[in-house]
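Here's a slice of the assembly, chains where they normally sit.
Read from first to last, the chains carry the letters A and B; within each, the first residue is number 1.
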């Protein structure tokens, strides 16, 4: 579900932002969907999960195909897509942090790798589209911060040696809720002192 | 030969597009020539081939040096360079797909890794030059599509268990021919429905 939502969102961003053909739409949507997991797995020293199981790639390509043919209709659905995107982010972040812990990485590293799993794909997409990545910019409505909180929760609970399983669900829900609240109330992270207002 | 052509093409693009010094020309030409293979090898979990055999690097640096000193003369030769570039693309794609199959990757992944081997270097170059990568843009004259067809042919034949060896040659020739035809007849891949004409 996360991969499908990210592929949809990535493809639509590509169509809206640049002059791309079908190759560009498919490539940018797929990169958005699987790029974060690939960076994480490369840093973990693993063969990327998306190259081991073809269903990830097919799901991503299905999302891109839908976006290519229905881009005009889907732009009216930007709000539901933002919700799907927030859900994808939450799942990716929690999965990434959990995987890093399983590989024996420390807590700080696990949080960072969780966040990278969630935001890495969109960052590569924005770099390829020649934009400053949304996640870094001053008007991102806390994209990375809910990701850190979700990953941080999972990692903290893991440190206490307390339970696995549904803890990840709570981490994902935390991330999802904060992201949605930030979108609704237009929260932004602090800017450097002295920066001009948005 | 592919590395030399890609290095030449990458260096000339750098000189034409940005204010770069000799370091920029050498770095961007080398990245164009060996970047795709490096991404492929990192994703395969291998030490990049270009770091194991210094002759790849020397070939790339020779192409960059030639481009640096003769850039004014070589810009008149843009058509022969496009032909060399198409040849380089064809070789890279087929080598990349074959290597992925040898490492036990599935067919879809092998096609993608073949294409990445062919287009990855130019993509990194364009990102560093602050441009939307040519391969993704609407006016690319099918750069990625011949690559997919060439890689797809090699992978399909491999699936049938039929012969190795000269099959790769046919895959490369397929890619080369389609790319050259697309350049001559200015074919482009389909754009998203509703996109304004080029």
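Remarks
Note that contacts are C-beta pairs under 8 Å (C-beta built on N, C-alpha and C of every residue); 3 or more make two chains touch, one makes a residue touch a chain.
Given the structure is predicted, the values throughout are model-derived calculations rather than measurements.
Whole-complex tally (this structure file, single sequence, 2 chains shown): 3 copies.
Convention: only the chains that are shown with their structure count from here on.
Copies chain A and chain B of the same sequence differ by a rotation of 120 degrees once their CA atoms are superposed, given in steps of 5. Chain B has its Cα centroid 29 Å from the Cα centroid of chain A. Here chain A touches chain B in the complex through residues 14-15, 18-25, 27-28, 38, 42, 45-48, 51, 54, 57-58, 68-69, 71-72, 127-130, going by the rule given at the top. Against chain A, the residues of chain B that register as touching in their complex are 42-45, 105-106, 108-109, 112-113, 123, 127, 130-133, 135-140, 143-145, 188-195, 198.
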